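Inspection log for the structure reproduced underneath, given as structure tokens.
A protein chain is absent from this complex, but the other protein chains hold their places.
For subunit A:
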């Protein structure tokens, strides 16, 4: 097909006729060449006669029947498939919603139980030990905390993508997981003592990462607009505004149109984080506060404080 310029090679062989290449032929004469050939044959030898002709006719009719059948089936199939697709999608969305509901229900229950545990423990512990434990828990993010601080609000730039086709290039004004990490780190370094992203409290083991297009904080998805609330000293807002993270985010906001706002907020309440399950790391110093029997009133618990805390270090930032 490709070498269509050949001619008689040897001389004694008859000149071969080469057809033009496939596509040219296709455009020039779209009809199956078989029809012309069959017509030529018929003219030479005469068409089929008698029963042969009838049989061939019948086969054609059957073929056409099959053809119509095929069209109808394909049409029904295509029509039937469409709701199936959207049904599957709706089902998945439904499942996600349900699981999210279950998760928050369980989280609520965990909170309640945690409160219960704290109450029981407070009852069992003496005053100073209980207070110390509460402080530690507040620092590690295991209890709800209240206080004044700032709220940093970031939101994606309005998408330029076509709403129907979903195309239109990548939106550079999207908030990335690294943006939230930078903000969290900036807040820590500005002196924040507790940080929550969209109500997800950050702890020493918190992660802020991206999976696909979604941002996960502690493996739970958060969606924009993102609100990073932090409790800290009065000058937290100013310090954070001067920080590298805030300046960078302002630049990004100016260039790509995402929104970034820092405002001071009074009387913030940050929720407790779901307690980190430490499976492998063990405290080096036996924490005296966790054994109610061993802590005599005000004796060993305060003494242990300089050494008894390294296992519960302050969160140093959204970790990587």
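Here, contacts are C-beta pairs under 8 Å (C-beta built on N, C-alpha and C of every residue); 3 or more make two chains touch, one makes a residue touch a chain; residues count from 1.
Definition applied: contacts and distances are computed from a predicted model.
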Which name from "2Fe-2S iron-sulfur cluster binding domain-containing protein", "NADH-quinone oxidoreductase subunit K", "Lactate utilization protein C" or "Small basic protein" does UniProt give the chain that's left off? "Small basic protein"
Based on the whole complex, identify which of A:68, A:158, A:264 or A:283 touches the chain you can't see. A:68
If I consider the whole complex, including the chain that's not displayed, which of A:35, A:51 or A:280 touches that chain? A:35
Sites on subunit A contacted by the missing partner chain, in the whole complex: 26-27, 29-32, 34-36, 38-39, 42, 56-57, 59-78
